[in-house]
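Note that one protein chain is taken out, while the other chains of the complex remain in position.
First chain written, first letter: the chains are A, B and C, and each begins at residue 1.
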Amino acid sequence: MKNKVLLDPYSRQLTTIFTDEDLARLHAVADLLWARDELAPDAVVEQHAAELTVIICGSWHYGDVARFPKLRAVLEVSGGFPTPQRLDYAACFARQIRVLSCAPAFGPAVAEMGLGLALACARQIAWTDAAFRYSEPNWSHREFATVIGDTFTLYGKSVGLIGFGSLARCLKSLLVPFGCSLQAYDPWLTDTSLREQGVAPVDLHTLLATSRVIFVLAVPSTSNRALLGHEQLTLIRPDTVFVLLSRSHVVDFDALTALLLAGRFRAAIDVFPEEPLPADHPIRRAQHAVLSSHRAGAMGEALHMVGRFVADDLEAICAGLVPQRMQVAQPEYIQLRG
Amino acid sequence: MKNKVLLDPYSRQLTTIFTDEDLARLHAVADLLWARDELAPDAVVEQHAAELTVIICGSWHYGDVARFPKLRAVLEVSGGFPTPQRLDYAACFARQIRVLSCAPAFGPAVAEMGLGLALACARQIAWTDAAFRYSEPNWSHREFATVIGDTFTLYGKSVGLIGFGSLARCLKSLLVPFGCSLQAYDPWLTDTSLREQGVAPVDLHTLLATSRVIFVLAVPSTSNRALLGHEQLTLIRPDTVFVLLSRSHVVDFDALTALLLAGRFRAAIDVFPEEPLPADHPIRRAQHAVLSSHRAGAMGEALHMVGRFVADDLEAICAGLVPQRMQVAQPEYIQLRG
Amino acid sequence: MKNKVLLDPYSRQLTTIFTDEDLARLHAVADLLWARDELAPDAVVEQHAAELTVIICGSWHYGDVARFPKLRAVLEVSGGFPTPQRLDYAACFARQIRVLSCAPAFGPAVAEMGLGLALACARQIAWTDAAFRYSEPNWSHREFATVIGDTFTLYGKSVGLIGFGSLARCLKSLLVPFGCSLQAYDPWLTDTSLREQGVAPVDLHTLLATSRVIFVLAVPSTSNRALLGHEQLTLIRPDTVFVLLSRSHVVDFDALTALLLAGRFRAAIDVFPEEPLPADHPIRRAQHAVLSSHRAGAMGEALHMVGRFVADDLEAICAGLVPQRMQVAQPEYIQLRG
Partner (left out) sequence: MKNKVLLDPYSRQLTTIFTDEDLARLHAVADLLWARDELAPDAVVEQHAAELTVIICGSWHYGDVARFPKLRAVLEVSGGFPTPQRLDYAACFARQIRVLSCAPAFGPAVAEMGLGLALACARQIAWTDAAFRYSEPNWSHREFATVIGDTFTLYGKSVGLIGFGSLARCLKSLLVPFGCSLQAYDPWLTDTSLREQGVAPVDLHTLLATSRVIFVLAVPSTSNRALLGHEQLTLIRPDTVFVLLSRSHVVDFDALTALLLAGRFRAAIDVFPEEPLPADHPIRRAQHAVLSSHRAGAMGEALHMVGRFVADDLEAICAGLVPQRMQVAQPEYIQLRG
């Protein structure tokens, strides 16, 4: 008999994350309940609670896991893990209910955007294009601006990664042909573990003061809010490109804005404290910044990758095997993020 | 006794192409004559002609090679080979005088810019940045424009390379992590040779009609002027990004401009028929183009790579060894280029 | 206050698995108890039971996990997981006690031996060396034996992997430069998961009938005893090299011996049903076999890698982080292995 699976991906839409082929794969291995774009009403959940072995959801809004005596896995499709305020992780762990996040599905698309933004800054692509349209670009191949350093290539440069999770690993693979030396700051990994992956573990101060390109990739947590404040940001060299990819939570955005308006270094920014960003936010006037409206991961191919990961792991779970694609919640992370 | 070497890199400047270290390497292996930024006067050349074994030049302006009875190599630092109108290649080949071009020194920098421009188009980086400044970017993560297709990643896409020389090989190495399938059109290589390098040989029509990203990398020749005319350019799919990197010589630029203004496909352009481009050239208004003012190779690091290649190969030549870094003129290419 | 850790690696010796440096790392992060080569007496265990957070052991001989109220991890150094008959996995899972195996530490050494054995067979290295000493090798470069096929290279061949765990991944990385096409049979992974890793999922029959080199890498379980019986082994092509690496448990060894004595295919064998193998075992006379006395993993460097993995993961655990190097027991595997 097939597994009973609640498919309740709201606020994602079914067709946004599943190709026809992947949806067919879900149907092939499981008895899908609900399977609509709207949030499943509690009555529907209640009706099937006793039989459900897997819940695919946008976030956990089902109350106590004790309602689901056969539950073996929670597959979350929004991009993060359900918050510990809403989901009782202790109960999940005690019952070996795996809680899985689709975050890794966004890794390749976000990493590509990170590389594209770094190149757009380092090689002055966006600014040159704008100059064609509003003034005149630099044909003599001299540099666009001397205040904040020259055009440079990524080849052989020192790259600093703040956070070294699945996104950083995707970015690392894109940087291989450039022969960069990689250094990382990640308090959730041991130095040994970083070295083993070919990355030099460094403290935050060293990373900021010595990297030619800095990528902010850290997942937001209670312990890293405004980790990069004014003091830290002023460590960045004037010839450095700073790429903010994961969440603005990690930086003091006002400090960053002030430093960019002062021309202290170059930056590319995909995430903002308020989205949409107010029309009069001063960072819109920062000359040496490339601004991107939270478009690194939110694109068709990445969303279909979410569906692919869900289908792959549901196949594994229904076959009694260990899921391989989504990220599994670990007790240590929940405690640390707590 | 050291080799006598004429160092006459005009119009390149010595300090532009040589680091102190590389200039010291030249001095270490050879007796450098002239070694100034200005063009060597003919009187100076004449004075040393009988002893010169190597000439390092911006282009050949020394007349008959018979003047140089001991000449073994010509190292050109401008980026192309001396024209057959000025240099008697037949005489060089008959005497085993190697004619070497520094073109490969620009490969990494140009390839990086090619990737950066492709990402800036495919991921709409330049347009989004402009929208922050002059209107409002798309925060709902829907696409910027539906006329010419959606944002897309390079992962797994079909990439067409027009010309498969040293630049293409540099670009190929950057594309490895994206898992693209590569197809190439290059009339100077056999199909077998392309396949051996992991690239599918295709005719130009197929390449234009089936590639999701097209890179124009061909060295200009008498046989490829306006190779990409209106008819060929209309084969390009609306969801394709067209990247013009090597020389505008290869395309009918008016046809390209008209198609881009009509929104037929997306493009990134680094080379123009006239540079600087006239202020009223209509392509400056093309919405779906990223424009770059011939900045792919003309940058400090790439110019220093020229000096590095010259120093490396001069070391080899002075030691009686085969040079390894610069490109050696081959009889077949001279004939084909005519 | 440091974590209390029982270090009881018997039957491994401390100096066999730990370098001085790695042992110092253990001492730096934990308060090590016992730490001797002999098995810890139960009295010693009992004395510290209430405080122990980690147990490093050769196998589980400590009875009920309830004795250890603070236990968070069991690190096993022998090469397998503790048997479910001795360790109550359900209790461990319910309490989020990680059970970790050092098996992956042997992966590189065993994979290298697998490649070496495959080359010794395919290129007839052992047989040729023996011929120099006891008869005369084939100098005319014709083949040693025509009954079971010719000398061949691994380049571009079809390689079949029976079992695709950490050992197979190590072997896969060594095969990359040979450009082999890989196919695998592993009932514990979904087809999707195999394809994602660049390996074609196939059934056992197809694998045996179509691979030019076959590696047996499967971990022994109740379900794969004598998986490769006479019927299966006769599917192997005469020009194939069969490499038995993981455990003889997986094959009907009598059937294998008979087929090799009949010259049906070539084989390299590192594991035997009885070790040492009786002096009169007929496989010792098999001409087309390379025999190895269980030496793939049991070597100094691999044993030191065990200690390295233990030190790395103990550092992580003591820092409240997720261990990264050893293999974590998963509920599904315990169930499947029964």
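General observations
Everything that follows uses one rule, which is that a residue touches a chain if its C-beta (ideal position, glycine included) is under 8 Å from a C-beta of that chain, and two chains touch if they have at least 3 such contacts.
Everything quoted here is computed from the prediction, not taken from an experiment.
Considering the entire complex, the omitted chain makes contact with B, C. Interface note for the absent chain: among C:A49, C:V77 or C:L115, the touching residue is C:L115. Of the candidate positions C:G63, C:P84 or C:P137, contact with the unshown chain belongs to C:P137. Within the complete assembly, residues 93-96, 188-190, 192-193, 196, 311-312, 315-316, 319-322, 324-325, 330-333, 335-336 of chain B touch the chain that is not shown. Not every partner is drawn; the one left out touches chain C at residues 108-109, 112-113, 115-117, 119-120, 123-126, 128-133, 136-139, 141, 150-155, 173-174, 176-178, 275-277, 279, 284-285, 290-295, 298-302.
The rule is simple: only the chains that are shown with their structure count from here on.
Under the contact definition stated at the top, no chain borders both chain A and chain C.
Residues touching across the chain A-chain B interface largely coincide between the two copies, over half of the numbers being common to both.
The interface with the largest number of contacting C-beta pairs joins chains A-B.
Separating the centre of chain A from that of chain B, both taken as means of CA atoms, is a distance of 36 Å. For the pair chain B and chain C, the distance between mean C-alpha positions equals 51 Å. Listed for chain B are no residues, as none touches two or more other chains.
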